[in-house]
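I'd like to ask you about the structure that follows.
Coming up: chain A.
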Amino acid sequence: MLYVILEAVISALLIAGGLFAFIGSMGLAHLRDFFMRLHGPTKATTLGIGCMLIASMLYFSVTQSELHLQELLITLFLFITAPVSAHLLAKVGLHQRLKFVDKTRGKPVEFLDEDIGGKPLSDSSDSNS
Partner candidate 1 sequence: MMSHLIILPVVLPLAAAVILLLARFGAFTRRLLALIATGALLISCVMLVGKASQGEVLYYALGNWQPPFGIVLVLDRLSALMVTVTAILSMGCVIFACGGDDEKGSNFHGLFQLQLMGINGAFLTGDLFNLFVFFEVLLLASYALLVHGGGRDRIQSAVHYVVLNLAGSALFLIAVGMLYGATGTLNMADMARAVSVMDPERNGLVVAGALMLLVVFGLKAAILPLYFWLPRTYASAPAPVAALFAVMTKVGIYAILRVYSLVFGDQAGTLEALEQPWVWWMALATLVIAAIGVLAARDLRLLVAYLVLVSVGTLLAGLGMHSPQATSALLFYLVHTTLVTGGLFLLADMIGLQRGKVGTRLVKGRTPIHATALGLLFLLGAIAVAGLPPLSGALAKALLLAAADGIQRAWLWPPLLIAGLCALVALSRAGSTLFWRSQESDNTDDQLSGWHWAGTAWLLIASPLLVVLAGPLATYTEAAAAQLNDPSAIIQALLPTEEDAP
Partner candidate 2 sequence: MMRLRSWLPTPGLSLLLLIVWLLLVNQVSVGHLLLGGILAIAIPRLTSRFWDRQPTVHKPMKLVLFFLRVVGDIIVANLQVARIILSPWRRSRPHFVEYPLMLEERFTITILASTITLTPGTVSANLRMDGKTLLIHALDVEDDATLIRTIRERYEQPLKEIFEC
Partner candidate 3 sequence: MELLYAITTGVLSASGLYLTLRGRTFPVVVGLTLLSYAVNLFLFSMGGLTSNAPAIIGDSSHYSDPLPQALVLTAIVIGFAMTAFAIILAMRARGDMGNDHVDGRKAEDRGERR
């Protein structure tokens, strides 16, 4: 019985994961400008992967009857790295002044003048002292 419930949970998680991944990719495919498309994969996909990781963790913990938490690592790594990709991509989008939909509000200086922001933030070497 427990196994049936667990199997149902794992199955549900898997399908949910697949769905989230799919939705993310759909966003990437059909949202209307680059900055909007950026949202899809960075979030939906992370959750999709998360669901699958949990499913995998459960599955192996059950079938091999010992706790499998390795999948947490993947989540950890993704949490660390995914925002960096997104951030840099957005920076590139701004740098290339990609078109965005007209209804977007806010007029960031990035689109007006290349040279922005003044002095770079000081390095550790002097902020440490």
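On how the list was made: all candidates are chains of the complex that A comes from, given by their letters.
The criterion applied here is as follows: contacts are C-beta pairs under 8 Å (C-beta built on N, C-alpha and C of every residue); 3 or more make two chains touch, one makes a residue touch a chain; residues count from 1.
Fair warning: this is a prediction, and the values are worked out from it, not measured in the lab.
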| item | value |
| --- | --- |
| In-complex contact of chain A, chosen from 1, 2 or 3 | 2 |
| Parts of chain A lying in touch with candidate 2, wherever the complex brings them together | 20, 23-24, 26-27, 30-31, 33, 35-36, 38-40, 42-44, 46-47, 50, 66, 68-70, 72-73, 76, 79-80, 82-84, 86-87, 90-91, 93-94, 100-101, 103-108, 110, 116-121, 123-125, 127-128 |
